[in-house]
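Quick one: the structure is below, questions incoming.
The complex appears here without one of its protein chains, the remainder shown in place.
Up next is chain A:
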Amino acid sequence: MAGELPFEKPLVEMRQKINELKQFGADKGIDFSDEIARLEERYAQLEEELYSNITAAQKMHLARHHQRPTSLDLIQLIFSDFIELHGDRLFGDDLAVIGGLAKLNGTPVTVIGQQRGKDTKDNIARFFGSAHPEGFRKALRLMHQADKFKRPIITFIDTKGAYPGNTAEERGQSEAIARNLREMAALGVPVICVVIGEGGSGGALAMAVGNRVLMLEHAIYSAISPNGAASILWKDASKADQAAEAMKITAKDLLEFEVIEEIVPEPKGGAHRDYEATAAAIKDSLARHLGELSGLDSAALKEDRYQKFRKIGKFAYEQSSHVSVID
């Protein structure tokens, strides 16, 4: 195992013990096979226990894992003939967002993703996956292009949030996000969005107004990052784990709230353990949902998307007399 998270430490330690015992046996010529078998059994038990009860905070760390597959990693494995297209035609080419043409099981689609870097240099070039307005505008340009040529749109969501910088503000970060939200609602082609890592705030949503929103098993999605919430609510960013639990950020929570349609399973221990298996599960799910949507015409697709978001929200009614008003 490589890149273990703190909660996986017991597994690492036990694996180490097993290996040491094996080595010791081999060196001294003693047969420990019974003990080793027993330890392996306990290892499997522990593994099952740990991975079937992953907490929201642990998922947050898995979703941010530096080895977790990025949009480009998954695109290469899921689609064929990916041709990356660049630029928003207004200002520049934001590398925090990638997109282009590709084929899914032979069918042309437009695929767009938020792209974290693979190393420090790449991360700096890609603003750690946090888009400027030009990134959102590039995404929208590609979506309009897809709409024109009647191609389904698939987006991958993986961002801490929109880039919080002065240049982004000057060029209309709010406007870029808002416009995407409005324009995505009006697209006449199927839109499927997959949250593959971190779905952070408006920056995530700006590319996630889909007929279907899917989430990888350990991905997270929230209005504000748990770190941000902790520093605002409790003036302590180190309470992010606590905030992660309170904010209901997991795929399971979001399925219950009917914000997403499906949880895409990850390999044991997380997507970073097996890119191929992760990609295969996403591909399977995408093909199924696209198949379901392919029967709908553009008006029906718009209506379907409208209703999906229209029904989200929880509220109540109160009698006038009951309300506490200062008099």
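As a convention for this text, a residue touches a chain if its C-beta (ideal position, glycine included) is under 8 Å from a C-beta of that chain, and two chains touch if they have at least 3 such contacts; residues count from 1.
As a convention for this text, contacts and distances are computed from a predicted model.
When the unshown chain is looked up in UniProt, the name that turns up among "Acetyl-coenzyme A carboxylase carboxyl transferase subunit beta", "Pyridoxal 5'-phosphate synthase subunit PdxT", "Tripartite tricarboxylate transporter substrate binding protein" or "Multiple sugar transport system permease protein" is "Acetyl-coenzyme A carboxylase carboxyl transferase subunit beta". Only one residue from A:G100, A:G129, A:G202 or A:G270 touches the chain missing from this view: A:G202.
Across the entire complex, the residue among A:S174, A:S238 or A:S294 in touch with the chain not shown is A:S174.
Counting the whole complex, the residues of chain A in touch with the unshown chain are 162-166, 168-175, 177-179, 181-183, 185-186, 201-202, 205-206, 208-209, 221-224, 229, 232-233, 246-249, 253-254, 257, 259, 305-306, 309-310, 312-320, 323-327.
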